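Would you mind keeping the following structure in view while I ask a few things?
Apart from one protein chain that is not included, each protein chain of the complex appears where it belongs.
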């Protein structure tokens, strides 16, 4: 069940953590600023713990079912690492598309099977809304690892955490999101979370890949200042955060349109010279040419630290929904 | 080696458990009623342990090679969960069909390699008899997770355990098995185990999917009362256990035959009204329509508890063959 409900898990004392214990993580919309503050505090502790001693026994005896209906090495590895560094164990279910689970069995039945074996389920699924369905049927917490072009809530959480870590605050910042803003679920999750903060946002995209109108409207309704442009050069010198995603050639029907805009969305050392001396260049990875390799040594290039933060945030979430922090 | 032989494993004291320590689990025929009673007693303890504290360190330092030549997410996940909840570790070998192990290497060579790395091997294989071959070559215990249309002994064990758990006894019960009784290895394993108890059995199947004659003869020779019918309605009001399996359309050459019988094998709430108030509705899962979803909330619907029992029985077997109970 989604929301601040009573714990679903049987056999553990209730009320140890009112807001996260027993809760599903399926949408960024379920979080308040206080929720984020709480999770980021735990994530800070997880980082410190990993740096100091590598791992803990906090989730010893707990089992994560890591259920991936589509391959995502990066996200699945991050959850596995988070669970084992907390002392827990993992049932890796990664080739589902080839297996009997997928042969006609409904998602609810698969979920009800896995909850017999595990204490928490992480689900990646190609269909929008699959995580909410799974959460409704499960009597243990379900954490979405992305469903279709819908949400990818833990990515949004780690993105905000990275902004905090890099710049010390989120309020008062100007965040530019760049690339395919139409289809990118990470951008949608990030924008929805930024809504909670006093931020200015610039959406930088070619005309056919603009942010969906309803998300733009949400930002405005929340009182945020919003700009739209198709050229990163227009905002590069004012942005505190530049969040880059891939512009895929195959999204364009008219290839000349693609040729006309594509260079606006490639981060080069020259472009970084126009950026603020203190800012964060982010990317959910994998990149395929959107950020040139010779930008990697720039201290503002935050994308690998962003990746690492993913593990700490996921450790915090796993511990929180299992009532162990 | 199969049977009540001396322990195969080197380095552990012998005779700690005469009947299971070092033994392979490759056929239901190897078990006596005492064996089942022993394993179910341990399974009860495992259930209580998991409910109370989630896991134990009983198999700490032990390694399971989980070798699946064909995908079976459900069974492989169950064994992984069983092993990690006992504190052990798992080498998951699930994509064998794509890997070098399968490129021409013989099963005995693969087994002799894996016994260098692990303490117990779980094997799923598409060919009948593969588990017995593996057991013959291994110097560590081999547990069959199903071979071809042959046996699936741990499924049979968990099915009987579920009948005990649901109804408190097996003796004196009337068990109806429904669906494809010709090809279903779970039904064959279950029937062979039921032979050990004072049971009445009804085999409910379309004419072309009837129970093989030799298994039927086994039941009769063991003194069991046996009925055959092609309509579940004939026995639904008298059965203490209804064990449903899938009738696959593709088994019929004449599709009109399929259309004529298929509805006899779908469990609906209306049909459940004709069943005894105290009985167990079971299914090895996955189901694809044989039991309607609105039956799930019926307290007699035991199939998800059956799934959970699988983990406890497999925990008991792993601990037993490794001499730790």
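Going in written order, the chains are labelled A and B, and every chain counts its residues from 1.
Simple rule for what comes next: a residue touches a chain if its C-beta (ideal position, glycine included) is under 8 Å from a C-beta of that chain, and two chains touch if they have at least 3 such contacts.
Keep in mind that what you see is a predicted model, and the values were worked out from it rather than measured.
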### Task
Consider the whole complex, including the chain that is not shown, and state which of A:42, A:80 or A:145 touches that chain.
A:80
### Message
Can you say which of A:19, A:72 or A:106 touches the chain missing from this structure?
### Response
A:72
### Task
Looking beyond the chains shown, say which of B:32, B:48 or B:113 touches the absent one.
B:113
### Task
Among B:65, B:219, B:272 or B:295, single out the residue that touches the unshown chain.
B:65
### Absent chain, residues of chain B that touch it
10-11, 60-63, 65, 89, 91-93, 95-96, 98-101, 103-106, 108-110, 112-114, 116-119
### Query
For chain A, which residues lie in contact with the unshown chain of the complex?
51-56, 71-74, 77-78, 80-81, 84-85, 92, 94-95, 285-288, 293, 304, 307-308, 310-311
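Here is the rule we use: only the chains that are shown with their structure count from here on.
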### Message
Centroid of chain A to centroid of chain B, CA atoms only: how many Å?
### Response
40
